[in-house]
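Okay, so here's the structure we're looking at.
Every protein chain but one is kept in place in this view of the complex.
Then we have chain A:
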């Protein structure tokens, strides 16, 4: 089963590593101590054997053989040596060795080649002689060692084929080592406990920011979008995540705000024509009226209906553009679309005695929806015609620049003040003088729709204007290679 808690997983890894380290340390310490003790003991026993060997070697060989065969008791061993305890070169670590029982005392034996014990230490505890079973010898020292229960013995061949043996009790060392093992186990357990508790607390602190982030993210909802994650006191790793989330919340909030602003704007825009209809209907019904008065009421209602229809249509277009719904893009000759639009609006321009001066490159092909692009050009051109003083000229130019098709529609109208420039593409934004319906008749959505269409086509629409200097609308679209017309086969 996979463990789903990060904190628990960190804790388990932490515990495993800690256990490994503690165990490794304990084993190493114990192993080192064990070998140190054993080596010292062996060295001590070897030294004893060598002293005894040198004692025997001091007796002339012939005498020694005679002594072995006839009178073992006459072999002289330095009395000090007999008391091995006194003589052995005992390292410091062993000086504190307490001999509590007789059997713990060191001992030695000199054994004849035929197995008789020729000489033994005073402190020798009754023990079975090693017999003639020689343990394998160490190649370098000629010394062999064996364990007999808790005793350790060093055995070597002495002069005249004698066997020299020195032994000692190791039980106390084993006891020390057992004690060391227990100490190490105890310390290990304490270390594990401290490490695990500390680790649990530390991992808790480490994952605390995640819980804070979760708490804030849970509070974020459609109606409550202003909460942000506090990142000042956060570690770099979490602050990065929190900042990313905060940016997402920012985007969400502004999207929500735009959405609700749009909805409320749309409802405001619908309220006025609704009020008009409501007002005039109630007025007409309040008392009997003449035929012409009824006709007038119906005309007013018709105008209001038309306005609402336009508004609803525009809203629908915008909603579709927002949802990215569009027909299949095709390769379009932008000059052709522009000419069609100009042709369509020419009567309106003629009516106002306006000249439309065109300068269109023919090789400007873009990918897009020709109906939508025509709508953009129509809208901008229509604005230009409506805002130009009579008898003026409107310039329309189309050329390519940096892989883009650039269309300019320039009028010599009254222009737009700086404070309106960056809001002119906002939904329902109207320049106030423009609001009297008789003039513009607009829904305040035309340029927003243009901008949405341009965004859908990965193009841009922008406006440069100085008040009194006219408007210069610039439409930019990425170029596409012209369609390949198949050459007729010869």
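Just so it is clear, a residue touches a chain if its C-beta (ideal position, glycine included) is under 8 Å from a C-beta of that chain, and two chains touch if they have at least 3 such contacts; residues count from 1.
By our rule, contacts and distances are computed from a predicted model.
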### Task
From the list "Branched-chain amino acid ABC transporter permease", "NADH-quinone oxidoreductase subunit H", "Two-component system OmpR family response regulator" or "CO or xanthine dehydrogenase, FAD-binding subunit", give the UniProt name belonging to the chain omitted from this structure.
"Two-component system OmpR family response regulator"
### Message
Touch as defined at the start, partner being the missing chain; which of A:252, A:283 or A:417 qualifies?
### Response
A:283
### Message
Going by the contact rule already stated, which one of A:109, A:242 or A:300 would touch the omitted chain in the full complex?
### Response
A:300
### Given A:264, A:309 or A:363, the one touching the chain that is not displayed
A:264
### Message
Contact with the hidden chain only, please: which chain A residues?
### Response
264, 267-269, 271-272, 274-280, 282-283, 286-287, 300, 303-304, 432-433, 435-438
